[in-house]
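Of the protein chains in this complex, one is absent; all others appear in place.
For chain A:
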Amino acid sequence: MKFLTTNFVQCAVQSCARSSDAFPLKYSECQLVQKEIDFDPEFIAHMLQKLDWDALVEVAAELGNSSLPPQKPTIEDAQAAENEQLLRDLHSLLLETQIEQGVMTCKNCGHLYHIKNFIPNFLLPPHLA
């Protein structure tokens, strides 16, 4: 699972649907792996618009990366030299950093989900389904 995915998944339990605590999930016991992916600055700049930045900063900190700026950066020209380092860092964090194994916990209901072999599993046991 790409680090990026953490920005799009929340607790699957019905009663958590309306809770603001169900996103982002809390990540722990994670094993991270770097996988090389081609760098495309335009694509990363576009990606920024779709991100929930606060959630990104929070999850990154949980996984030991507290170097992200607190406010979402604005990129006007993705090809400009002064933006390259930031975009490369984001590329490396969001796409290349992948979670091989780990646990995701809902901060609302406390239910936990596992990530195994890079695939997160959001299936629910019968009493929660």
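One rule holds in what follows: contacts are C-beta pairs under 8 Å (C-beta built on N, C-alpha and C of every residue); 3 or more make two chains touch, one makes a residue touch a chain; residues count from 1.
The definition used in the following text is that contacts and distances are computed from a predicted model.
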UniProt names the one chain left off this complex as which of "Rab5 GDP/GTP exchange factor", "tRNA (guanine(10)-N(2))-methyltransferase", "WD40-repeat-containing domain protein" or "AP complex mu/sigma subunit domain-containing protein"?
"tRNA (guanine(10)-N(2))-methyltransferase"
In the complete assembly, which of A:I37, A:A61 or A:A80 touches the absent chain?
A:I37
What does the interface between chain A and the hidden chain look like in terms of residue numbers?
1-2, 4-5, 7-14, 17, 23, 37-38, 40, 43, 46-47, 50, 52, 95, 111-112, 114, 116-127, 129
